[in-house]
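Here's the structure, in structure tokens; my notes come after.
One chain of protein is taken out of this complex; the other chains stay put.
Chains: A and B, in written order; residue numbering restarts at 1 for each.
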Amino acid sequence: MIKKDMDNRVVFAAVVAVLYLFFGLMQIVAGIGYESGLNEALFVPADIMGGFMLMVVGFIFLFGVKELNSGVGEGVAYLYVGIVITLVLAGIYLLIMGSDALSAYGLGSEDFDGWTPLDDLKPVIYLAVLPFLGFLKWRGRFTLG
Amino acid sequence: MTPRMPLTMAPVGKECCVVGITAGRGLARRLMDMGFNENVPVKIVRSDRGAVIVDVNGCKFGIGRGMAMKIMVEECESEKT
Partner (left out) sequence: MKRITIALAGNPNVGKTSLFNAITGARQKVGNWPGVTVEKKTGKRVFEGLEINVVDLPGTYSLSAYSIDEVIARDFIVEEKPDVVVHIVDATNLERNLYLTTQLLELGSRVVIALNMSDMAEKRGDVIDTQKMREFFETPAVKTVGNTGEGVENLIREVIKEAEKGPHHEHEIGYGKGIENDITRLEKVLEEDMELSSRYPLRWLAIKLLEGDERILERVEGSPVKQEVGEILKGVNTEEYEAEIADKRYEVVNAVLPQVCTRCVQRFTKSDMIDRVLTNKYLGIPIFLALMWAAFELTFTFSTPFMDIIDTFFASLAEGVATSIPGLLGSLIGNGIIGGVGFVLVFIPPIFILFLLLAFLEDSGYLGRAAFIMDRIMYKLGLHGKSFIPMLMGLGCNVPAIMATRSIEDRKDRMITILVNPFISCGARLPVYVLLAGAFFGRQAGMVIFSMYVLGVGVAIFSALLLRKTFFKGTPAPFIMELPPYRRPTVKTSLLHMWERGSMYLKKAGTIILLGAIIVWFLASFPSGVEYGSEGSYAGMLGHVLEPLVAPLGFDWKIAVALLFGFVAKEIIVGSMGVLYGVGEGEGALTDALQNDPSLFPLNALGLMVFTLIYMPCVATVGVIKKETGSWRWTFFAIFYGIGLAWILAFVIYQGGILLGYA
């Protein structure tokens, strides 16, 4: 495994970890009641369980960083699984957005008056862009180092 | 690797061999059927407070602590005929 590649991955993992941990924390805090204008701008919902979800992902990548940094090649496993999980979660919430869209536009259901897709946009969806890029870049190369 | 220890204490990643099963007949038989025979190489994939995941000839098993304590292993003899 080329050292440079490894370094890239560590940085990548670290960035992803920080992002998810941060947003996760924001969601939890908002869930308890402390919101700020920042939340609205970034589409952060007040959602304790959702925040927990994000933080778990963050920790997965964090573990990956820890292992890779101390030279344990198998640490890439955390990246691999982490990326899959972020994509799965993003996919799930996109599906949720889709079904809400169905309720709103397709059925004209009254609970959904004035709903727009942006109502369902959350960090769990857009934060997954970064892992997705990682997935594209390193797709074939998740072997053991 | 010191001789004879229960599976719970065996080091991760290293291959060891089953030397005995200290369990009742039914349990011992069951383990045997699943492949935990004497001198069968067993590789510990993960070990966590006693519960282990092992690899026996390509097959993975999750074994709870109680069970793992009853499977005795030791370093494999180098060559079998």
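Basically, a residue touches a chain if its C-beta (ideal position, glycine included) is under 8 Å from a C-beta of that chain, and two chains touch if they have at least 3 such contacts.
Note that the coordinates shown come from a computational prediction; the quantities given were computed from them, not determined experimentally.
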item	value
Residue, one of A:8, A:39, A:69 or A:103, that touches the chain absent here	A:103
Sole contact to the chain not displayed, among B:5, B:19 or B:45	B:45
Per the touch definition above, residue among A:11, A:32 or A:92 touching the missing chain	A:92
Touching residues (missing chain, whole complex) on subunit A	49-50, 52-53, 56-57, 59-60, 63, 74, 76-78, 80-82, 85, 88-89, 92-93, 95-96, 99-100, 102-103, 106-107, 109, 142, 144
Contact set of subunit B toward the excluded chain (per top definition)	23, 25-27, 29-35, 37-38, 40, 43, 45-46, 48-49, 51, 53, 55-67, 70
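Here is the rule we use: only the chains that are shown with their structure count from here on.
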item	value
Subunit A-subunit B separation of Cα centroids, rounded to whole Å	39
